[in-house]
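All protein chains but one are shown at their positions in the complex.
First chain written, first letter: the chains are A and B, and each begins at residue 1.
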Amino acid sequence: MNDATEFLRPRSIDEAVAMLAAHEDARPLAGGATLVAMLNAGLIEPDAIVSLSGIEELRGIQAQENGGLRIGAMTRHAETAASALFRDGQQVVPHAAGQIANMPVRNMGTMGGSISFADPAIDYPPALTAAGAEIEIAGPGGTRRVPCGEFFLDWYTTALEPGELVAAIHVPPAPAGSVGHYEKLARVSGDYAIVSVALVLAMDGGLCSAAQIAVGACGPVPIRLAAAEEALVGSSLDAETLAWGGAMLAEASDPVDDVRGSADYRRRVIPRLLAKAVAAARAKMIEEAA
Amino acid sequence: MKIEDSFDVAAPRERVWKLITDPDTVAGCVPGCDGIEVVSDTLYRARVSVKVGPIKASFNMEVELTGETPPEEVRSKSRGEEGSRASTVSSENLLRLEEIDAGNTRVFYHAEVSVVGRLGKFGLGVMKKKAESLGRDFAACFKEKAELAETSA
Partner (left out) sequence: MSQAVALKINGVERQVLAGATQTLLEVLRDQLGLTGSKRGCNQGVCGACTVMVDGRPVRGCLSLAANCEGSEITTVEGLAPAGKLTPVQQALIDSGAVQCGFCTSGMVISAHWLLQRNEKPDSDEIRRTLSGNLCRCSGYRKIVEAVASAVEGGKA
């Protein structure tokens, strides 16, 4: 415990940004699921904790006119998992939210907090990457929006500059008739993923008409490959095509060796998990058509 | 964890040897190292800071040369403690220079690193990736210095 740490309670984003700027090593506190775990482990010693709990602007999920969604950064995993606002392939996001950790942690953790830490093995980065989401960042210079590919930069590293925070996540409308699916391979329920595949998929007359795929936990940032998606689109999603797309994704991966699995194991799992995710997504399509 | 890699330098082996055994040149290329103190011919002290995402650590390192075969091989041991906190990093290192031809040298390095304490909780997988990337940064910096020294010589 650091006795010198200040605890601050801003009421607006602007006030929070000013407080972050006024301290050398201030940390915004969202749900606490990650930040407090790191405090407890002695991994960080901020000089100020800026609680975002009192900022109304950061709450809630709103449907936009174009069918997109604006998810406030302080939206908790449990709320996202239970939301009925996600349509078509956007559902990859709540599907992932429901698989994060366990019930009490989903009652605490927030989307903004989760992606700001950017642990490569967490569930939102691949789901949001597959959904084509953009991150709205608030900072001293106002707000800016960046796509996931420009937000997740490296191991535990995002585009957030000192003094900035995630204000919201924007999920665009998914292709009409698409479904979303998040396939997570983990040692036990609630653990971090060994490998995960997030998918937005649409079929038209037996052929794949849209495929947005992101692989999680297999590199510093989620892997999304235009070539792999192009290989799937127009195909019947036969085993051979999926193996080819999966091989491309495995080739692009840079997994770690750790207690959850070796890098080699992860590379082998990617194509199989992709095939499993596609099969599950197609089963959802049949279910929804029935 | 084991870290190993190699890189090529467009300079003769004798020159690479001279630079890679020069504490100031080496310290200047270690990412996060702010200066080196030469305690004796075989003992150096340095302060090295590393950062992974929000986690920052700063180590008081002691490097001891345990054997050298000029101009081919240097062996060393290093040990670092993190100020008031409870992390320790230690490693056994081997550096080998191989002559490709009269003007080119291949540098191999191999280190067996262990991390104990609060940072040990962070997961060795990502730490290894970080160490590998620091190794590449070192190589790029050293290469530049050695090749610049070569052209200006």
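Convention: a residue touches a chain if its C-beta (ideal position, glycine included) is under 8 Å from a C-beta of that chain, and two chains touch if they have at least 3 such contacts.
Remember, predicted model here, so these are calculated numbers, not experimental data.
Counting contacts over the entire complex, the absent chain touches A. The chain that is not drawn here is touched, among residues A:101, A:138, A:185 or A:256, by A:101. The chain not displayed touches chain A at residues 1-7, 9, 29, 32-33, 36-37, 39-41, 48-49, 51, 53, 78, 101-105, 107-108, 189-190.
FYI, only the chains that are shown with their structure count from here on.
Within the complex, the chain A residues that touch chain B are 27, 38, 41-44, 117-118, 120, 155-157, 220, 254, 256-259. Taken in their complex, chain B has these residues touching chain A: 52-55, 85-86, 118-119, 121-126, 128-130.
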